[in-house]
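Heads up, one of the protein chains got dropped from this complex, but the rest are sitting where they should.
Order as written gives the chain letters A and B; numbering starts at 1 within each chain.
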Amino acid sequence: MVTVSMEIQLALAGLLFLTGLVGLLVRRNIIFMLMSIEIMLNSAGLAFVIAGSHWMQADGQVMFIFILTVSAAEVSVGLALILQMFHHYRTLDADALNRLLDKKKMEN
Amino acid sequence: MNTIFFIAAFVAFISSVMAISNRNAIHALLYLILSLLSISVIFYISGAPFIAALEVIVYAGAIMVLFIFVVMMLNIGNAKELEKKWLHRSMWIIPVLLAMVLMAVFIYALNGSVQSRTDTEVIGPKQVGVSLFTTYLIGVEIAAILLLAGIVGAYHLGRQKKKVIHRFMNQGKKPAGKILTNADV
Partner (left out) sequence: MNDLIFLIPAFPLTGFLVMALAGRYMSRSLVSWIAVGSVTLSAVITIMAGIPFLRGPNSTAITSLIYTWIDTGGFKADIALHMDALSFVFCFVITFVGALIHLYSVEFMKDDEGFARFFTYMNLFVASMLILVLADNLLLLYLGWEGVGLCSYLLIGFWYRDPGNGYAARKAFIVTRIGDTFMIIGLFLLYISFNTLHIDQILRMAPADWEPGSVKAVAAAILLLGGALGKSAQLPMQTWLPDAMAGPSPVSALIHAATMVTAGVYLIARMHTIFTLAPVVQTAVAMIGAATLLIAGFSAFAQHDLKRVLAYSTISQIGYMFLALGVGAWSAAIFHFMTHAFFKALLFLAAGSVILLLHEEHDMHKMGGLKNRLPVIFITFLVGGASLSALPLVTAGFYSKDQILWLTWASDTGSKWLWIAGIIGAFVTSLYTFRMIFLTFFGKVKTEPSHRPGLLMTVPLITLAVLSVVGGFVEFPGNMMPVQIFSGIITTVLPAIQIHSHDIPEWVFQVISGLMTIMGILLAWRLFYKPSPFETVFHKSRLNNFFYSGWGFDGIYDALFVNPFVWLSEINKNDFIDRFYNLLAGITRLFNSLLSYTQNGRLRWYAMGLTAGMVIILVLMMTL
């Protein structure tokens, strides 16, 4: 099949991961943050599959199935939470969720 | 084969970048689906056809559709001005810088660590299935429980509850009639 060296394949996975990371750090909309997390999860799975095909075992693919499962559960619960947040705060701004802020200190 | 890999890689990277930098939510999600499809191509040529199919079906087909449903439900497609204000050009500098540093570290770590193979074989669904249900059986069970938790959680959290204020809490109004106890409420 493909004979590209594994370093380049893993470099691709890392590149995609960093793309997702940059998206998480830059965007303020919660939905886009969740999307960036999906990109990161996907790239991690890519790394697993690449490694599995390198060692010619099914373990990498099995790991990818588990990542898929986790991602699905996390997305559903996360989106439900986003719905609650929208219902409560009427905005999708991530900075609106700052109740952990120490208000007295901020005032000083 | 290698050219397919590089084309798919290129497409995946570009569409991911477009996905995170788009202002329209639906457009971004569509770019993301494109990225997922190109990664599925990479899976296929790496000798994991089962996973390639699974990626399209589950990831691009179910999870992204879920995203699109929520975006449509929340009706945020027209928030162009808000996004313009939030997504200022200067916000990109530091994250991109950090990412490039990380990339450099990553490439440095990867250098010469693994010998590459010249022969790869296709690992089909049967092999994956056998491994899944014998070696990693416990993982399957735990994943099942996780999905159950996810279902219950998503159902409960997605419910809209109407806020009920007991009539005792009304400001300044005295309740008429008998005093209700906990048993009555």
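Just so it is clear, contacts are C-beta pairs under 8 Å (C-beta built on N, C-alpha and C of every residue); 3 or more make two chains touch, one makes a residue touch a chain.
Keep in mind the model is a prediction, meaning the values are calculated, not measured.
**Q** Taking the whole complex into account, name the chains on display that the unshown chain touches.
**A** Displayed chains contacted by the hidden chain, ordered by label: A, B.
**Q** Using the touch definition up top, pick the residue from B:Val65, B:Ala109, B:Val130 or B:Leu148 that touches the left-out chain.
**A** Spelled out, the listed residue whose C-beta touches the missing chain is B:Ala109.
**Q** Residues on chain A that touch the omitted chain in the whole complex?
**A** 21, 24-26, 28, 33, 94-95, 97-102, 105-106, 108
**Q** Just the residue numbers, please: which parts of chain B touch the chain that's not shown?
**A** 94-95, 98, 101-102, 105-106, 108-109
The rule is simple: only the chains that are shown with their structure count from here on.
**Q** On a C-alpha centroid basis, what's the spacing between chain A and chain B, in Å?
**A** Chain centres of chain A and chain B, defined by C-alpha means, are spaced 6 Å apart.
**Q** If we count contacts the way the header does, which residues on chain B are in touch with chain A in the complex?
**A** Going through chain B, the ones touching chain A are 1-2, 4-6, 9, 12-13, 16-17, 19-21, 25, 28-29, 32, 35-36, 39, 42-43, 45-48, 50-51, 54-55, 58-59, 62-63, 66-67, 70-71, 73-74, 76, 83, 86-87, 91-92, 94-96, 98-99, 102-103, 106-107, 110-111, 113-114, 116-118, 120-123, 127-128, 130-132, 135-136, 139, 143, 146-147, 149-151, 153-158, 160.
**Q** What does chain A use to touch chain B in their complex?
**A** Residues of chain A touching chain B: 1-7, 9-12, 14-16, 18-23, 25-29, 31-32, 34-36, 38-39, 42, 46, 49-50, 52-54, 56-62, 64-66, 68-77, 79-84, 86-87, 92-93.
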